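Encoded as structure tokens, here's the structure I'll be asking about.
Missing here: one protein chain of the complex. Every other protein chain is in place.
Note that the chains take the letters A, B, C, D and E in the order they are written out, and that residue 1 is the start of every chain.
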Amino acid sequence: MYYHDKRLQYPVQVTEPDPAFARMLQQAIGGVEGEIRVCMQYFFQAWGNRAPTTKYRDMLLNTATEEIGHIEMLATAVALNLEKAPAKLQEEGVKDGIVGAVMGGENPRHKIEGLIHKNLLSGGLAAMPMDSDGVPFNMSHIYASGNVAADMYCNVAAESTGRVLAVRLFNAAHDEGMKKMLHYMIARDTMHQQQWLAVIEELGAEPNNLPIPNSFPQDMEDQQNNYNFYVTSLDGTYPEGRWTQGPTPDGKGEFTVFRNEPLGEEPILGPARPDSGAQAQQIG
Amino acid sequence: MYYHDKRLQYPVQVTEPDPAFARMLQQAIGGVEGEIRVCMQYFFQAWGNRAPTTKYRDMLLNTATEEIGHIEMLATAVALNLEKAPAKLQEEGVKDGIVGAVMGGENPRHKIEGLIHKNLLSGGLAAMPMDSDGVPFNMSHIYASGNVAADMYCNVAAESTGRVLAVRLFNAAHDEGMKKMLHYMIARDTMHQQQWLAVIEELGAEPNNLPIPNSFPQDMEDQQNNYNFYVTSLDGTYPEGRWTQGPTPDGKGEFTVFRNEPLGEEPILGPARPDSGAQAQQIG
Amino acid sequence: MYYHDKRLQYPVQVTEPDPAFARMLQQAIGGVEGEIRVCMQYFFQAWGNRAPTTKYRDMLLNTATEEIGHIEMLATAVALNLEKAPAKLQEEGVKDGIVGAVMGGENPRHKIEGLIHKNLLSGGLAAMPMDSDGVPFNMSHIYASGNVAADMYCNVAAESTGRVLAVRLFNAAHDEGMKKMLHYMIARDTMHQQQWLAVIEELGAEPNNLPIPNSFPQDMEDQQNNYNFYVTSLDGTYPEGRWTQGPTPDGKGEFTVFRNEPLGEEPILGPARPDSGAQAQQIG
Amino acid sequence: MYYHDKRLQYPVQVTEPDPAFARMLQQAIGGVEGEIRVCMQYFFQAWGNRAPTTKYRDMLLNTATEEIGHIEMLATAVALNLEKAPAKLQEEGVKDGIVGAVMGGENPRHKIEGLIHKNLLSGGLAAMPMDSDGVPFNMSHIYASGNVAADMYCNVAAESTGRVLAVRLFNAAHDEGMKKMLHYMIARDTMHQQQWLAVIEELGAEPNNLPIPNSFPQDMEDQQNNYNFYVTSLDGTYPEGRWTQGPTPDGKGEFTVFRNEPLGEEPILGPARPDSGAQAQQIG
Amino acid sequence: MYYHDKRLQYPVQVTEPDPAFARMLQQAIGGVEGEIRVCMQYFFQAWGNRAPTTKYRDMLLNTATEEIGHIEMLATAVALNLEKAPAKLQEEGVKDGIVGAVMGGENPRHKIEGLIHKNLLSGGLAAMPMDSDGVPFNMSHIYASGNVAADMYCNVAAESTGRVLAVRLFNAAHDEGMKKMLHYMIARDTMHQQQWLAVIEELGAEPNNLPIPNSFPQDMEDQQNNYNFYVTSLDGTYPEGRWTQGPTPDGKGEFTVFRNEPLGEEPILGPARPDSGAQAQQIG
Partner (left out) sequence: MYYHDKRLQYPVQVTEPDPAFARMLQQAIGGVEGEIRVCMQYFFQAWGNRAPTTKYRDMLLNTATEEIGHIEMLATAVALNLEKAPAKLQEEGVKDGIVGAVMGGENPRHKIEGLIHKNLLSGGLAAMPMDSDGVPFNMSHIYASGNVAADMYCNVAAESTGRVLAVRLFNAAHDEGMKKMLHYMIARDTMHQQQWLAVIEELGAEPNNLPIPNSFPQDMEDQQNNYNFYVTSLDGTYPEGRWTQGPTPDGKGEFTVFRNEPLGEEPILGPARPDSGAQAQQIG
């Protein structure tokens, strides 16, 4: 179960509110690389974790709980970027060409509201669980496969795209408070990337874990097609690289190259059944 | 651009059609771990690849093109599992309690149709781009971040959960033809896991690539919070592991432990604006 | 604006309630071939219709309004199929192997509830705006393009897949009341197919309307590639048919065959920008 | 920010695992009436709360944090209902007709896996953030309008449909541990219904708060149409009730009845623009 | 069944078309607070209504039918705001800084088309069933629980957030015709809020109806946890209010405060099954 402290994980301050930046921050809340995703992903991985030990469940709970605080920080940042902005823009925005150009003249607030749409119309100048285009987060992005190694790679992927996004937001930020908040979040993403890779290492590192799942007897998979790079280019040329020769990362094979061709035949489905709603011509 | 051969990548044969297994195969077509996902993910990564070299684009195109053939194999397998089934079940299913029980008696076809729902009602006894619960695939699952290392981890994650699914399907399969098809697909998933990890290795392996993105000057991230495991448990206990001490996988830090506490203050949002549609009591 | 009569468009009677059939009927309510779709599609086409005459708007309003009554009939049919069923099944279902087999023994109601899921748990034994797999209808399926000929083909497509579905439901039905209701709906789908094709005819029939949109000067489209069938098979073989030779349906061209090959070059995107969150290796 | 205790909010015990019941419980996790919804709804209402006081924010944080523990309990219940079931069913299920009928004979595990689909195939016998039909939760169901009274009614609605669902699950449950867990959750839903209504009362009760938002000068709304019940029945009959006469709940009007008729004219849109992609016939 | 009159419910006139305002109006059509939602919600509640009386069904049909006319009014308003705008803007927009700033210069049509996206590209300058960010309406937002009191609170919630939205649109509107249309819609929302609360009153008011559902014997819920406010703050402090002491709104209890702590134990799931696709390390 869970507890809260009403203070924030890390300071969130906005000196120059920027509604457009608020919308960009939404990607870090409800985008597929965002914080709702990692928070819920780690929770569902923890709650469904099966193993002889509870240590992975425990570790995941710590980080999942940490992530709630990240959503909270970002939601606060969105609200602060939306809060004072329109008033300020009305007074100063038109004067300098920068903001005024986007805002329009006579009644600037209308225009900015047009740009921020749902954060005003539906959320009342607050954060919403959606991405920067206003698309609500969809929980199918919570990956919790029941295989701890697969889950760790899902987590590395999540924190990698997450840190890429945080860096893009940092590069786009112009407010010192926002930069400070993001420099903290970027650091936490660094740690979380290390953390999930460390779990893989503790499980015995890649050779021990690959191919995932390692509980399937590997001699039952097709031995002719598990370590060869398929070339589908019409002329048979292909880009050479680490993936076309040398030992495979799992230490169990050698990369080779296969110029792809059909190994099966043309599939023949039976004609349509008389009562299947097909056209008469299909029933034949 | 693209070409086709009407023969299949690998043989797909079904001796004993099983509509329930058809529905399970749908997860491998339109599930989040399925083949539409990897096919489109590799294509979009290829089409948007930016680098001084085209070799990654080329490599991705080869594997993306290969994956179309996997969707085709699975779609064929679904159609074959649906094709003859009801007729057979009508004749034999009722006799043995096994299938008949699920099918119902008087008019078994009705019942099986009730179970397979959209594959009949909407698809006419064919595969559809949806998962095993009939949820259509959603293209937000195509991860193509513009960062090649992040993308490679996304691909490892996809092929890991994909091979886990293929193994589960193999374990559930009872038809020899289906097992053979799956033992091929499991092998290709093995190769693809190796392949994406090989790209990471070619890029300089993990220490060189981490943290992702490695193009952000790491001294700009918060140096106090980039290698410490946050403990959020109320009593401060935590699970020890590779993630709490020792060098980090990127070779750039040491894991430490931090008993989490608020570093920020309670956030204060301004009162609601008079014209914002809030209650009068909020405007204060 | 709109009025209602609380009587139904056509009688809806259920003698032998069947929860599994209720679930199948959901496809006709909230499936992509269902009645919510056509109702809303015709309304949005009407409300946005632009033309020198209001006759198409008027016609669409008549049929859109008719379709509300179809959703109502199906929703009623679902509720009636769910209403008495469990009680009856408890008493009689177990005795005959047919229904009992699906229901389970000791406490049959649990099992059937397990099968019908959301219609009970979320809807209280009533219809819901979702398909037969419980997927809610998504309004992106409302096609209203602003081009009346394109819209008419969308409508023919909707009523064609709709009648296919209605026929499949009729074939699966065993209750006389349900068959009667469906034999009416199938008839209305017949009429609506005719109706939309009649509009195309009134607009001047296909040669006059094709290609859609016919307001684009056709000599501005690529004259080398507008009437040739592209063959992408590796060996250049192709299926001959009406589409490979002879005059085209619009009466403006002749079908020819083109063995496809690249007409463009390999695309070269620039390297990643330094501040774009890419890996350093991509920036080059 | 947030803390956790790895113990559960309330005991979750399963004596007789039931995979079908596990699927039903999913509705309480990821259904529109489920716990993810209320948890995230209260958090987003808290994080975006604007008022001269922080008391509503604080109160919402307490209950949002409580709700994480409810998701955790249900996820645990799903995992426990899936955990031992198949093995047990294999041994005993076939013998009694009840479970065996649903399971099928020869290899019962296959069949039950067919029924539970994604919880096995995608989740590895664990809970997932989806409803009882496998539809992932969609974050657009998080209502946080920025108007505290509107939000309170959204919360009452959520806890009302939530308690209705919990009661249905209680009625369907046969395991004592599950009944005990649900009798606790039903009680918490009772409290939360009271709690949100209490907030409305503290804000000054309904007359003070209605119509929502109460910050819009009510004399600016149409005075002829704000307290009359519109009758759209063709024959003008209507059901009499509290809504057709007597003072309105806000104490500011009297209910009257209006036989509806058009107050506007037929809308005339201009013809299509020549460059708008319409058919030539529409441009006129 | 249903009838239509081609005249509008209420006049819809636009003197100064504004494409940005058209986009904002989309929120009232296809947003979660919009008119498609209430229209379909009332219809599905009516069609599935179970009670000894048909009066609630009848009442719901009247208001559902009224709401079709509201969607129609808004769709008309969107079309009118889009209709003449681009031409006008091309001629006059650039001259005044206001619109021109948003439009851009040389070729203003490009820019406005960029802003209005799908209403032009997909809808041909007409309304679409989507919200102000272009997200299509999702029918999972139709709440019809089968419990009439729960449904009434859902309806109050819908009309409350709906009126909040209408007020925000009114505040953003600058065209007199649009203000007039909205002042009518705001009035209807007032009536509908009263109407649903009146139903609750007619059912016996809150004490009689709470907790919802009132058909569950309340002594079967946990008597220790049904009227106490859970405090999850780490330091045990909490915001005092109507929800922490005094009689509860249902008149059946007294609010008390409980400093939350785990009442359950750490959950222990069994290890992964050998054939479940988990990693070997999890099977232990």
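In the analysis below, a residue touches a chain if its C-beta (ideal position, glycine included) is under 8 Å from a C-beta of that chain, and two chains touch if they have at least 3 such contacts.
Fair warning: this is a prediction, and the values are worked out from it, not measured in the lab.
Within the whole complex, touches from the chain that is not shown fall on A, B, C, D, E. Only one of the listed residues, C:20, C:71, C:128 or C:156, touches the absent chain: C:156. The omitted chain makes contact with just one of the residues E:120, E:182 or E:278: E:120. For the chain left out of this panel, the touching residue among C:24, C:38 or C:79 is C:79.
From the options E:31, E:69 or E:134, the residue with contact to the chain not on display is E:134.
Seen from chain B, the chain kept out of the figure touches residues 1-9, 30, 36, 40, 43-44, 47-50, 54, 57-58, 61-62, 65-66, 68-69, 71-72, 75-76, 79, 83, 122-130, 136-140, 142, 144-147. Interface with the hidden chain, as seen from chain A, comprises residues 20-21, 23-24, 27, 31-33, 96-99, 101-102, 115, 131-135, 164-165, 168-169, 172, 174, 232-235, 260-262, 266, 268-272, 274, 276-284. Hidden from this view is one chain, which touches chain D at 164-165, 167-168, 171, 234, 275-277.
We take it that only the chains that are shown with their structure count from here on.
Averaging C-alpha coordinates per chain places the centre of chain A 12 Å away from that of chain B. For the pair chain C and chain D, the distance between C-alpha centroids works out to 28 Å. Shared interface positions of chain B, defined as residues touching 2 or more other chains, are 3, 5-6, 32-33, 54, 101-102, 120, 124, 133-135, 145-147, 149-150, 164-165, 167-168, 212-213, 215-216, 232-234, 260-262, 266, 269-270, 272, 276-278.
The touch graph of these protein chains is complete, with an edge between every pair of chains.
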